[in-house]
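Removed from the display is one protein chain of the complex; every other protein chain stays in position.
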Amino acid sequence: MSKVKIITGTSAAAEAARLCDVDVVSAYPITPQTTCVEKLADFVANGELDAEFIKVESEHSAISACVGASATGARTFTATSSQGLALMHEVLFIASGMRLPIVMMNANRALSAPINIWNDQQDSISQRDTGWIQIYVEDNQETLDSIIQAFKIAENENVLLPVMVNLDGFILTHTVEPVELPDEEEVRNFVGIYNPKHAYLDPDKPITQGPVGVPSCYMESKHDVQLAMDNAEKVIIDVNEEFAKKFGRKYGNGLIETYNIENAETVIVAMGSICGTIKEVIDNLKQNGKEYGLLRIRTYRPLPTNHIREALKNAKNVAILDKNITIGLNKGALYTDLAGILKDKKTTNYIVGLGGRDIKPEDIEEIIKHAEKAEDGETKWIGLNKQ
Amino acid sequence: MVTIGAIIYEPGNSINNKTGSWRVFKPIMDKDKCVMCENCFIFCPEGCIKEKDGKFEIDYDYCKGCLICVEECPVNAITSIREEK
Amino acid sequence: MAEKQFPREEYLASGHRGCAGCGAAIVVRQALKAAGKDTIVANATGCLEVMTTPYPETAWRVPWIHVAFENAAAAASGVESAVKVLQRKRKKYADKKINIIAFGGDGGTSDIGFQSLSGAMERGHNMLYIMYDNEAYMNTGIQRSSSTPLLASTTTSPAGSVIKGEDRPKKDMAMIIAAHGVPYVATACLSYPEDFMKKVKKACEIEGPAFIHVLQPCTTGWGYNPKNTVKMGRLAVETGVFPLYEIENGEFRITYKPIKRKPIKEYTQLQKRYRHLTDEDIEILQKYIDEKCKLLGL
């Protein structure tokens, strides 16, 4: 039986890992992820989840232990944020290169210096090239649902890639709201049992994982990861559909979600919880007879460029919001990724919400106004304190 | 073709790599002198001294000619010569 | 000798690309003969990993994983936890006892992998970590590590006109790990295979974390004739440079006591890394070793 609980985003993530019957959890506490691993530790301590919880001494070891466990054939989960994710950096490449379907919850948080525990998305954006599938969620329900979906996507034989489910720090991690917890049995039937054919450590069938990738094989190996990422697009769509059939909820087509986009000349492109606020603003403006649209990028890697182009085919002004900044270019990563495929549109870039700077409905209205008048390629920092 | 995750499924297939070609000096074993003390066997970095029919013999496909076996043989059953190619 | 002393099974295949006379290969052959077939190996980046696994070739006949340089202990933690949970939940491994062995060089263990090793030892994973110590970063071209001994010349602690090689003594890894309170810690040397293999067996049998610091002479890094790898290890032990002992559940025991310690000159004079030492330098070194040995009762 499913039931609704009023819980935080981190709790939703922990509940999802429990529902998926993960075998190994390896994590190191960091704000604002902590309550996720605390809850998982509780589950294990109370016998509600039969898993090994490895209380590692750093995030580097957290993800390294995940690699070891996943390579042995265990379903593996970790959670982190910000500096912790940065510390994992090198091993993130290893997890994807070794094709290990580890699932991670990342609580999006700014990077030092100055040290800042609040939300932006610089941490995960900075890991965009590591070969991890990246999903950005809008609310706590989606956090739970996406982690369940993530295991099914990651473990799909045409994919076999790790998945990072990103939720905005504090804005979701520390906000309680109603979340429907699906029935445990139904979730376990949905995700199945992880029984890898490619990666295992078994003395009866000795294999060598993580060898030296000499120049004659390295490029092919990386190309295979890219092909797996390509395959992931369809798998994400299918899993989203299958999930909807079984649990009654879906998130756009799994890759992107559009909102009021059909008749809008100006469309905002964004990721994460900010999309909720944007939808509110769009509805309010609609009451005054003005049509604006939202394109929410749910999976940032793989970046579904064809879907994005198709969704924006009627748009004239595309306002791209980034909770991150590529310093030295004065653009956000989403903008730099999309500008190239939207050459026939007027695109503008908005750097928003860095380090927990609150984004108010007025800010969204300001962005819309600006996008309508601005020159192509302009960048604007929103909510910057003037001297 | 690279396997998924560049995983190698054939244990010990390094035997395809015949390292015997590296050799400059060649150990020669006198089986009659050998007392089966196992020194050469346990100290060989290549694992290329093998027991066959109750006697040790050197697998020259892999022997790199380090001559540890010569050095560690207590009865001088192994001597070395210049490799002739 | 009728009785076969050492198992004939080879878990490290020929054809690997180690230097002629490679000590690391000897260490692994001996360790795996002791541990047996039901063993999973996690390997830190280093000579051993590189020389044994250039894709698509592997010298390993046991399941093996390499993740990165500094995290063999963490990766092994994950493997150990996974084996445990898969045995419990999924009835895998047919209830066999699986040995988890991590191999790390001195750099991957005492320097960059120190934190993850400390974490793994402290957490009590049922695993054996073997530090194969060749006393410098051999894989990258003989740079000093914290395990490089006093006065040894390496490419980053070169013997110059002002500084005489490495200016710090060797980090005492076995004692540091012993301070973690793990049930089994030992030192060993490839030149004493019975002793080393007995220790590996014991470490595998004991429940909980175990650590073996094994000295592995390196022909390339130390600068000696490859035929002398075993001799060099024997001299290290006979001179007291590398004492052999074990600490089992807190109890310290010397496992090999030279009848009379040899002067360290017999050891240093055969190695290029000590070639720059004067008699006075050797005297300093001898004194240092004498004091260390006195502490251990050698």
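Per-chain residue numbering starts at 1, and chain names A, B and C are given in the order in which the chains are listed.
Throughout what follows, a residue touches a chain if its C-beta (ideal position, glycine included) is under 8 Å from a C-beta of that chain, and two chains touch if they have at least 3 such contacts.
Convention: contacts and distances are computed from a predicted model.
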Per UniProt, the name of the complex member that is left out, chosen from "Pyruvate synthase subunit PorC", "Molybdate/tungstate import ATP-binding protein WtpC", "Inner-membrane translocator" or "Branched-chain amino acid ABC transporter permease": "Pyruvate synthase subunit PorC"
Partner chains on view for the chain not depicted: A
Candidates A:A69, A:I171 or A:L312 - the one touching the absent chain: A:I171
Hidden partner chain, touching residue among A:H60, A:K152 or A:K279: A:K279
Contact set of chain A toward the excluded chain (per top definition): 4, 6, 32, 117-118, 138-139, 168, 170-171, 174-178, 273-274, 276-277, 279-280, 358-361
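Criterion: only the chains that are shown with their structure count from here on.
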Intercentroid distance (Cα basis), chain B paired with chain A, Å: 53
Chain B and chain C, separation of their C-alpha mean positions in angstrom: 23
Chain B, residues touching no fewer than two other chains: 2-3, 6, 8, 11
Interface hub residues of chain C, defined as touching at least two other chains: 53, 55-56, 58, 60-62
Of chain C, residues touching chain B in the complex: 1, 4-6, 8, 10, 12-23, 25-26, 29-30, 52-53, 55-62, 190-191, 193, 219, 226-231
Partner chain C, residues of chain A touching it in the complex: 23-24, 26, 50-52, 54-58, 60-62, 64-74, 76, 90-91, 94, 98, 193, 200-203, 205-214, 217
Of all residues in chain B, those that touch chain A in their complex: 1-9, 11
